[in-house]
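A protein chain is absent from this complex, but the other protein chains hold their places.
Now for chain A:
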Amino acid sequence: MQLVINGQAREVPDGLTVAQLLEHLDLGHERVAVECNGEIVERERFPTHALQPGDALEIVRFVGGG
């Protein structure tokens, strides 16, 4: 299925949960926050939140800043 992740269209396997997507993107060990279609996905829901084709995701992490 196609998702829009951080503004980029991306093909990923069908039926992934957020947790599975993060593993797929090699981000399983990164402390990230995820927004799906403008709504925050709480960390507790990563394993159960199933993604749908066309979902727009923001995946962010902490970087250096002032």
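As a working rule, a residue touches a chain if its C-beta (ideal position, glycine included) is under 8 Å from a C-beta of that chain, and two chains touch if they have at least 3 such contacts; residues count from 1.
Keep this in mind: contacts and distances are computed from a predicted model.
Here one chain is missing from view; checked against "Proteasome subunit beta", "Cytochrome aa3 subunit 2", "Multisubunit sodium/proton antiporter MrpB subunit" or "Thiazole synthase", UniProt names that protein "Thiazole synthase".
Considering the whole complex, the residue from A:1, A:19 or A:32 that touches the absent chain is A:32.
The chain not shown here touches chain A at positions 5-8, 10, 25-27, 30-35, 40-43, 58-66.
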